[in-house]
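One protein chain omitted, others in place.
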Amino acid sequence: MPPFPPYIPPDFTRPDLAAAPPASTEKAPRDGVLPAGFHATSNHPEYVHLGGGRWLLAVESRMDAVLVLEDEGVRVVEPRLVREGERVVMGRAENGEDGIYVHTTGFEPLADASSGDKFGFRSRGTRETPFSRSYDELYDILRHDRDNGSIVWVLGPAVAFDRDSRDAMASLVGAGYCHALLAGNALATHDLEAAFFHTGLGQDIYTQALVPRGHYNHLDVINEVLRHGSLERAMAELGIGDGIIRACLERRVPVVLAGSIRDDGPLPEVITDSGRAQDAMRVHARRATTVIALATQLHAIAVGNMTPGYRVMDDGTVRPVYFYVVDMSEFIADKLANRGSAQARAILTNAQDFMVNLWHNLRG
Amino acid sequence: MPPFPPYIPPDFTRPDLAAAPPASTEKAPRDGVLPAGFHATSNHPEYVHLGGGRWLLAVESRMDAVLVLEDEGVRVVEPRLVREGERVVMGRAENGEDGIYVHTTGFEPLADASSGDKFGFRSRGTRETPFSRSYDELYDILRHDRDNGSIVWVLGPAVAFDRDSRDAMASLVGAGYCHALLAGNALATHDLEAAFFHTGLGQDIYTQALVPRGHYNHLDVINEVLRHGSLERAMAELGIGDGIIRACLERRVPVVLAGSIRDDGPLPEVITDSGRAQDAMRVHARRATTVIALATQLHAIAVGNMTPGYRVMDDGTVRPVYFYVVDMSEFIADKLANRGSAQARAILTNAQDFMVNLWHNLRG
Amino acid sequence: MPPFPPYIPPDFTRPDLAAAPPASTEKAPRDGVLPAGFHATSNHPEYVHLGGGRWLLAVESRMDAVLVLEDEGVRVVEPRLVREGERVVMGRAENGEDGIYVHTTGFEPLADASSGDKFGFRSRGTRETPFSRSYDELYDILRHDRDNGSIVWVLGPAVAFDRDSRDAMASLVGAGYCHALLAGNALATHDLEAAFFHTGLGQDIYTQALVPRGHYNHLDVINEVLRHGSLERAMAELGIGDGIIRACLERRVPVVLAGSIRDDGPLPEVITDSGRAQDAMRVHARRATTVIALATQLHAIAVGNMTPGYRVMDDGTVRPVYFYVVDMSEFIADKLANRGSAQARAILTNAQDFMVNLWHNLRG
Partner (left out) sequence: MPPFPPYIPPDFTRPDLAAAPPASTEKAPRDGVLPAGFHATSNHPEYVHLGGGRWLLAVESRMDAVLVLEDEGVRVVEPRLVREGERVVMGRAENGEDGIYVHTTGFEPLADASSGDKFGFRSRGTRETPFSRSYDELYDILRHDRDNGSIVWVLGPAVAFDRDSRDAMASLVGAGYCHALLAGNALATHDLEAAFFHTGLGQDIYTQALVPRGHYNHLDVINEVLRHGSLERAMAELGIGDGIIRACLERRVPVVLAGSIRDDGPLPEVITDSGRAQDAMRVHARRATTVIALATQLHAIAVGNMTPGYRVMDDGTVRPVYFYVVDMSEFIADKLANRGSAQARAILTNAQDFMVNLWHNLRG
């Protein structure tokens, strides 16, 4: 049995929904410009009423996109990608009165709904929240999704700064627990620095010793890769035998490296245009079943913005998408939780311990 | 008298420096690829020995760039901008033995050097460090640099989320205390959201009330600007009369908005390519005399990387460049302090209080 | 007009309350031991039904105390202070069905109640919450309470580590904005260290310079006070002319110093027994109208526990008690907000800026 609750679709025979008008649309006045009064999506399941009681569920949704109505159905589109003349769904009511219904309770445990109890689950985790069950649930989900879903990792560079956490991540990739890796220039650079020099920003990833002139290490790594023309070629020719990137290349796990203004280099694979980088990340976010974002504020928020709270599987069933944020700071975890989605779960801890825990429990 | 210590250049008649060889160079093998063994710059004053006791100070320097030797002198170039065949200065010793001298003590107070006291100034500020003098010094520097320098602000969006801090920043711009503003899509978007709706991410910037459907506000703002084609046009036609961006437009203060993968929109002025954004930011960083980075980790580190610790003024004098980081978190402040530069100064506090304090003391 | 909402008492003619039984009591079986099933107080106004529609409001309440019924009324007593045989009010329902009514909406703005709007005020502040209005309201409250209330300060030592914040606090005391000061050994010690040596833990409170052998300073201060026998005598004989403690002595503002296991010394005035210290603090907490807790987790939580959310004034009117927490950390602020009380307000900032802001705005 899958480790998540079944999806309960809305009851469209409910009087208020039965009386709902069809959704209206207006044409986009220009490429990338929306008609005033457009409807923006949440990451909950959203249904568009086509009239006559035909409600269409938007698939591969995300936050802050718009719904474009087409003959074949409804498409979720980022505003910047809307083309002139496309029919944009209008209206801001979420309860059906504009022909749009946002279904926020599709995955609610039945017991809770029936108990009428005002007590429930704390909405915000802090460092003092008990996380034992969060871990147990995560292990179950990952075991399930390894073979039946799509696990997307979003990594900050700190994962590569410690020997054991770097090894653990590489092992998880090797064992099939990663279907896509989204990160930045720094993660790849420091993973390679560790392979070349056993350091991260010049500090030994095991002994903590600062290596003389170690601040050159990441610059030398970047230069070597640029000299060879690609990560893959550089790693082959330089005989890089370990690490996170190595494991991804071996398993043919797609890696998206998004550029930022903080980058040295960058490595040749880094996508420097933020729009194109979003597009490349969105390919994996739209089909994710579980996302784990670790030790990175920028990338976690970016991927959080583009990940739906549910996924329509190929057989038509609807399941929740899990989104885990692992960070040391309540502030950052809260920021993500404030996305307006019930599915973001924070585990407040050090990324190193998290990785080591995970591998220890999943290596079976 | 300027509120900073005089620059004491190195004594090149010192035996070890007098005996130093000329710096050697190698040609870059390809565009963006460096010869192995290249010298990477710090943000301290660095001198290149041309031979015969002629030492050349690199101007408009930065961290992690290389020195390219040309007929007219030495140029500080980011590795990705090095062109094939350019002569890159080689060597990693910083003490002259490779013909390169990194001068770390040019701005040291004389008293300290002579006292031989092992006690000094704490290298890392925490929330419990006394900041009274830091503020007093900052006021002096800003008053001096308003007319005799170049003050560069690096702002996170939080500055626009509070009425008083937004007003304070706009007033500082209006009073001449800002020669360039470096920020992201979010700062500009939320500054305009405040002007249109008196909210930031849907929360009233004074009363803290969450406005119904306020999460549409920033999307509507972006769409309006895109419809008008530019920030300037949108603000004129919509009658935007206040705010930080408004103040910059009025004073013709250059604004660089760098894109990121977190962006909605973005606004038309946002530079979405991280390399081109770095180039645009570097124009101001290279000539900055004071930088104030506020409530933004990504931009603070990016600008920190590209700002020299000194500036050669038009009259040939050398002065320190001040770099202030204002943040709530010791972790982020430490990250910047670890840049290897003595000049980064952290003030651990809320960006709102900082702004209000500053304007209160500078408005005269 | 006072800067707070009027108190709306419960309507005891409401059918459910009209039908409520009288509260029941049981005798405490032993000193400091409660009958099982005792009622514990919140910090909201709580009413005890004596029968016949006579409801008695508990005065000078606090969290986690019990209600002892006496001939003259109902007394709020800490469990450890309950004496054998005293009649403890029983029952855990808060809606009247046990004869106890907890009135959580007495200070709610009428507009909100009537609007039926699901939007309201964010329950938790973060560093990005706009604080302009919080400050403005605080200024109003303090101006009002200086002459018509009781302002209790709860201070961590950091307030004395910076020259300007120490001066600001002393000035606030001098101007009548402090009716009681609750702190620990460290605040008093470092305030005196600043007076003697111009340092805090050996660091100059203005220049940030670490003074040679400065770690002796606080030990020497403590020893001097012990030699003189009391703070007051030591300050007189040593000619201490400034500081927070000095200002309190001059204005005859009561100072309660509670001991902790972290203390050096302690100073003679420190109350080393935690029960007796709680009793001494409670004298001021029970009559406070505004509490400001600054840069101290231990003391803020301790005072938070013992401060009611309302105060019955001498003329019988009921008013809210304001409780401000000023800290750098969302975690600590959240811990206090989780006290289950609506009245705790967090301002996330550095204690120094807070103090300086306050004095700047109140000095008139």
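The chains carry the letters A, B and C, assigned in the order they are written, with residues numbered from 1 in each.
Just so we're on the same page, a residue touches a chain if its C-beta (ideal position, glycine included) is under 8 Å from a C-beta of that chain, and two chains touch if they have at least 3 such contacts.
The structure presented is a predicted model; accordingly, all values stated were derived computationally and were not measured.
J.: Which one, C:Ala18, C:Leu219 or C:Val283, makes contact with the chain that was left out?
T.: Touching the chain that is not displayed is residue C:Leu219.
J.: Can you work out which residue in B:Arg87, B:His103, B:Arg127 or B:Arg319 touches the chain that's missing from view?
T.: B:Arg127
J.: Go through chain A and note every residue touching the omitted chain.
T.: Against the missing chain, chain A presents residues 117, 119-122, 127-135, 158, 161-165, 200, 203-212, 214, 328, 348-354, 356-357, 360.
J.: Which chain C residues would touch the chain omitted from the figure, given the whole complex?
T.: 29-30, 32-34, 36, 38, 40, 64, 79-80, 92, 213, 215-216, 219-220, 222-223, 226-227, 258-266, 272-275, 277-278, 281, 297-299, 301-302, 305, 328-329, 331, 340
J.: So that we can see where the missing chain sits, which residues of chain B does it touch?
T.: So the residues of chain B touching the missing chain come out as 124, 126-127, 330-331, 334.
Here, only the chains that are shown with their structure count from here on.
J.: I need the rotation angle between the copies chain B and chain C from a CA superposition, between 0 and 180°, in steps of 5.
T.: For the C-alpha superposition of chain B onto chain C, the angle is 180 degrees.
J.: Roughly how many whole angstrom separate the Cα centroids of chain A and chain C?
T.: Chain A and chain C have C-alpha centres separated by 44 Å.
J.: Where in chain A do residues touch two or more other chains at once?
T.: In chain A, the residues touching two or more other chains are 331.
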